[in-house]
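Shown here: the complex without one of its protein chains, the others still in place.
For chain A:
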Amino acid sequence: MVYLATCKENCSIRSISEATGISSGYLEQLMIPLRRAKLVVAERGVQGGYRIARSGITCHDVLSASEGDFHPAPCQDCGRSEACKTHQIWSLLQNAVVDYSKQVYIEDLASHLVEQEVGGGI
């Protein structure tokens, strides 16, 4: 998503694969939930490929589309959760992570990437 945010035109799976080091087959799989969540748009044809659907997409949007809800501990289904004093610590952790992920925008990360490239960081 960070790479797509740096692109002005549609990107082919091959170019995304070259830039990210993620295999084409795996990228195709990653695109399915991202398209379903309307975070990326796919276009067919000669100029086709993938592009980021809009601005204002957060890390939380991407992670929840591809990973589902974040659960740092597998306690949701535990029968002791009412009595367990540690149970709520994990909710606290979950909230902190979700809250912060909602504050970080993909295009901000992309702008750091562009800066890094301009500076010869690659």
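Here, contacts are C-beta pairs under 8 Å (C-beta built on N, C-alpha and C of every residue); 3 or more make two chains touch, one makes a residue touch a chain; residues count from 1.
FYI, contacts and distances are computed from a predicted model.
S.K.: Among "Rrf2 family transcriptional regulator", "Glycine cleavage system H protein", "ABC transporter permease" or "Tetratricopeptide repeat protein", go ahead and choose the protein name stored in UniProt for the chain not displayed.
M.R.: "Rrf2 family transcriptional regulator"
S.K.: Which of these, A:V2, A:L39, A:I52 or A:A65, touches the one chain of the complex that we don't see?
M.R.: In the full complex, the listed residue that touches the missing chain is A:V2.
S.K.: Which listed residue (A:K8, A:R44 or A:K85) would be found touching the missing chain in the intact complex?
M.R.: A:K85
S.K.: Could you tell me which of A:R14, A:K38, A:R54 or A:H112 touches the chain that is not displayed?
M.R.: Candidates A:R14, A:K38, A:R54 or A:H112; residue touching the omitted chain: A:H112.
S.K.: To test your reading of the contact rule: which positions on chain A touch the chain that is missing from view?
M.R.: 2-3, 19-21, 59, 72-75, 80, 84-86, 88-93, 95-97, 99-101, 104, 108-109, 112-113, 116-117, 121-122
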